[in-house]
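Take a look at this one; I'll ask things after.
As you look at this complex, bear in mind that one protein chain is not there, while each of the others sits in place.
As written, the chain order gives the labels A and B, with residue 1 at the start of each chain.
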Amino acid sequence: MSLNTLFGEKKEAAVKISLESIGEYPEAPISLGTTLSNFTGDWRTFIPVVDDNKCVKCYICWKFCPEPAIYIREDGYVGIDYDYCKGCGICANECPTDAITMEKEEK
Amino acid sequence: MTEYKPIRKVVSGNYAAAYAAKHARVQVVAAYPITPQTSIIEKIAEFIANGEVENLQYVPVESEHSAMAACIGASATGARAFTATSAQGLALMHEMLHWAAGARLPIVMVDVNRAMAPPWSVWDDQTDSLAQRDTGWMQFYAENNQEVYDGVIMAFKVAETVNVPAMIVESAFILSHTYDVVEMIPQELVDEFLPPRKPLYTLTDFDNPISVGALATPNDYYEFRYKLAKAHEEAVKVIKDVGNEFGEMFGRDYSEMIEKEHIDDADFVFMGMGSLMGTVKEAVELLRKEGYKIGYAKVRWFRPFPKEELREIASKVNGIAVLDRNFSFGQEGILFNEAKGVLYSAKSKPVMKNYIVGLGGRDFTVDDVRKIAEDMKKVIEKGEPDVEVDWYHLKR
Partner (left out) sequence: MGIPENVKKRLSIPADEYFYAGHTACQGCGASLGLRYVLKAYGKKTIFTIPACCSTIIAGAWPYNTLEANLFHTAFETTGAVMGGIEAALKAMGYKVKGEDGVMVVGWAGDGGTADIGLQALSGFLERGHDAVYIMYDNEAYMNTGIQRSGSTPYGAWTTNTPGGKKHFLEKRHKKKVIDIVIAHEVPYAATASIAFPEDFIRKLKKARKIPGPSFIQLFSPCPTGWRSPTDKSIEIARLAVQTAYFPLFEYENGKYKINMPSTKKEPKPIEEFLKYQGRFKYMMKEDIEILQQWVNHEWEKLKKLAEVFG
């Protein structure tokens, strides 16, 4: 788990919630946390890999990631939070310079 | 407390409901016309048109389903919401009645009891509201216009304490359109009795956002049902406290969920709900003068059901004549069915007979009560009813 994601401390703070006794439940069905504790990265079959040498920092991939799982690093290049990336391939399909390739993920 | 000086007004049951909503300072009213409810929402619209209310948003929705949906949206946001309907309209709302209760929203609604079609009928019949029995709403049946007024104001307090919606039920025409004196409470005193709502949650805390009603798996759904069931249990106590407080402040005590008279020396009692119990009360007093040892038990709150109070009544009498202005097809009168269920575990079980009366507005008179009293005497002598369910008015 890395802090350098779109969600920073929020990701750090996210926890799975499982209530064990009736007293722990809220009176009404209101939410108690965010989905950030749910790592959807294990859905992936193909993994996007970014080649910084080809990247022109247009952020189109960032714009179109539906999770979102793409963040922008301090150096301006894009990073992928593999905890959430589902491997849909949209980023690779939309990247104008083919800087992202989808590779079969070894698990 | 400021001294209570009632304001007496001669109003219909519907106007009593509208005044009560106004005095309860409702913030959102979303409603749709249907006979015989319409004059409630017309009156509320008039209050707005005349500048008699402040900060009341009136949403003229396109259906009852949307009326309840809009009340749900308003109540979830944090406002005090009110609506009114009847029969077909209530049936159309059904899905959203579950929603209001499941989201724990203390909406108050007046239902004017009206028979379900077909055949078309606009007259009194309790099957519409009783068919909503399992939606998680509380239900209060008013006997007269005063109880409609008092009921709406109390219902807000009870509902907002336990976070469960409440339905105040009145009879078509017999109450809705019949004028009677109603003692209204001055606004300052209603305010004292019913402070602004303190919601369980709102949708306006933007720094700590929540979702309400998301998909719960079998691992969690069950617990939320239990919470709602518990809230109804707690409501039994809250209703008594609120009814008592109302009595202390305004002289009309509602601490009994079943209003009863002559139980201690009655051979048998009449049990029923709503306006027909007004007729029964009158008849009982008359018949007692003629030597009948009878009493009455008017069930005010049908949900939560006053189990303890009923068991206590049952322990004191030999028979109960249950009058149902409603019917559950394939079974029997709904109150009868409920009462039997409650008394199964009672130590003493009185003889019970179910009289199906007044469906679709069929007249139910003092004379009918006398005839039923005659019949009940025989039932008690025999120790069992000739028939369990008696279609009393049937043209034979």
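Observations
The definition used in the following text is that contacts are C-beta pairs under 8 Å (C-beta built on N, C-alpha and C of every residue); 3 or more make two chains touch, one makes a residue touch a chain.
Note that the structure is predicted; figures quoted are calculated from it, not measured.
The hidden chain makes contact, of the residues B:52, B:95 or B:188, with B:95.
Taking the whole complex into account, chain A touches the unshown chain at residues 4-10, 14, 17, 19, 29, 31-40, 43, 57, 59, 62-69, 71-74, 76, 81, 83-84, 86-90, 92-94, 102. In the full complex, chain B contacts the hidden chain through residues 27-28, 30, 55-57, 59-63, 65-67, 69-79, 81, 95-96, 99, 103, 203-207, 209-217, 220.
In this section, only the chains that are shown with their structure count from here on.
Centroids built from CA atoms put chain B at 53 Å from chain A. Listing the residues of chain B that touch chain A in their complex gives 102-104, 163, 200-201, 210-214, 216, 220, 223-224, 226-227, 231. Of all residues in chain A, those touching chain B in their complex are 19, 22, 25, 27-31.
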